[in-house]
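Missing here: one protein chain of the complex. Every other protein chain is in place.
Presenting subunit A:
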């Protein structure tokens, strides 16, 4: 006996104790698919039979069922389920999650139940079984009334031969990967449809009143429904689409107008409004066979389709994430009519609720139903009903190209009751940009799992909490924050007793990971600055959706505006802008904006407080204290008390302190005007349409140098490439570093030539820093070079820092990619927020 059920079913087993439900379930379903009341009773009470625990046990049963259905998992409930009160909550759950409730009733005689019961360890009283078998018979009669449609009765002697076949839902076309041309509401506009198909590369021939259509390459047309009503020739549209679907060059989902037409054709009593009368009149001229064919065709249409491995969903009125791929009346209704708020507008039409504003699904949803002036991306959804029949245009979306193709309507075939675009203000910002003005805290304030193209990243809840505070107190508008810089790990600790960091370890790291050539870039000592700058203010509005009087922003690694002085900021941007223009940057990159990763000097611009509270303070404290100590020690020495060792020690410290002071002083100078600033960009992160992590660092250095030529404020970074397997090269790299650090520079950053590198499957550090021996005094203290100190410091744990560096690097690139791809801000911000959250992770701040 074969039982066919939909793959999204909630199977409710029904049968008396001893009817063999568990054995039956065990044979036919996965262990994990079966939720057993006995098991849940044991879970909450340690006793499978504890009837007093039923309330809690069934709460657990229902919760497990709920979670499984929510996740789209086929589920079987193994309980007696003999009473309406037991079945009702299960049926309600199935309905809520758009599953098919299926009852499998095991019709086993009282005698067999009792025999089987006696063979069990735990036995139920005979009277109970007697009663249950009686209840079973009553239940069979009431199932239909309760609303169950799929009821399978299995007789005692059939049980061992039962087989279940799970049928995929008709809406599941995940295996069809396109490419597709998705076409909006046609409403009988045959001419525009033919032109549009022609523009899309389809060839249409008509012989004997039958169309034969050839698609370009392997493309397929997808109709979002509403083929009929209002327009000049609904029949011809139907004929064309039906022939295309029959020839497998098109698929089609039904629209509300199509569905209503079918009801009319089936003889139901429907109002001939909203253009249906015209369609019926047109159909009158066709043959009965044609009318019959139309009826069958529309009847055969499936509410929506899941296409391209779940990446694309097509439904007439759109579809919420939790309904995608599910089948129920609620799903079908949503697909046809969408959602309404229950109110009506001044034209007496129901006010539609824009489900897309809450859409966060992974699948792109393309739909129609509500005519709008222009197709517009919104939260990964696209409405392509551009009101052709109302004199607008017929729109198609080429997928996966995301290209929009339109044909203007020849004329207004029908007058809309509500003018198209009513309630939409003529606006500078797109719907998406307006919506993105406000992000929702619920999207960030919990543990998060972020998929990036390089690796997946988990953000802990506590870190997210820390990030929220920083974001809200300091950061710029999230629309500007398309990237935050990743932390960078130092090279392994040097084995040389004189050094904590040394280039040999940096070269070693890459050599050991099969990287042959690296680039050494001078590491500037200023403050990290990310710059987003636009060609013009129009781009600020259009691309970034920001209405502020500025060309761009310069922000710190925590997303805070870099400049406090507005005049200085304006001058800074106009200088940078002029340099970009002078170097033909915009033309060269075909972009109206760029995001640059930079170091901004002097250090004292941003770090003044730190300098005063810590660096200079320590120097002045030490400088003041040490002469007093020396004089006390010397007086004691003169008295014949041996303090020689201590005197020498403090004299040495005095020298080290001065060396330390010289280091930080080298990174400070007063900034009176923009002339005193120095900006050293080192990555051209992204421009329109492109994240430049696919270019190597030589490309970045060269392209940046070309811009830097045009302004003194801009500093090209010194660099050098090293073949890490070549001893001479390595020696030269070492000398380069020694010279650099001797001249007071911080040190260098060693990167593989390529931006993103792997060793096998392992993602490698995109860069390691190697800081100079003198520079490190401001990190590890003036006296860190003393041998007793440096020995202690050599024990540094880098693993965590390195792991963070990779996670943040992955998030940074992902964030840029999402922005470049035009993703909703919520998705861009998720990455940026994640980086900030990771930055609150406790790692040794000196690394």
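Keep in mind that, in the parts below, a residue touches a chain if its C-beta (ideal position, glycine included) is under 8 Å from a C-beta of that chain, and two chains touch if they have at least 3 such contacts; residues count from 1.
We take it that contacts and distances are computed from a predicted model.
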One chain of this complex is not shown here; going by its UniProt record, which of these names is it: "Pyruvate dehydrogenase E1 component subunit alpha", "Rieske [2Fe-2S] domain-containing protein", "Small RNA 2'-O-methyltransferase" or "YeeE/YedE family protein"? "Small RNA 2'-O-methyltransferase"
Which of these touches the unseen chain: A:7, A:176, A:191 or A:437? A:437
Which one touches the absent chain: A:471, A:504, A:740 or A:757? A:471
Check the options A:3, A:200, A:445 or A:690 and report the residue that touches the missing chain. A:445
Interface with the undisplayed chain - residues on subunit A: 437-442, 444-445, 462, 465-466, 468-469, 471-474, 476-477, 548, 561, 608, 611-612, 614-622, 624-629, 631-633, 635-636, 639-643, 646, 660-661, 665, 668, 670, 778-784, 789, 792-793, 845-846
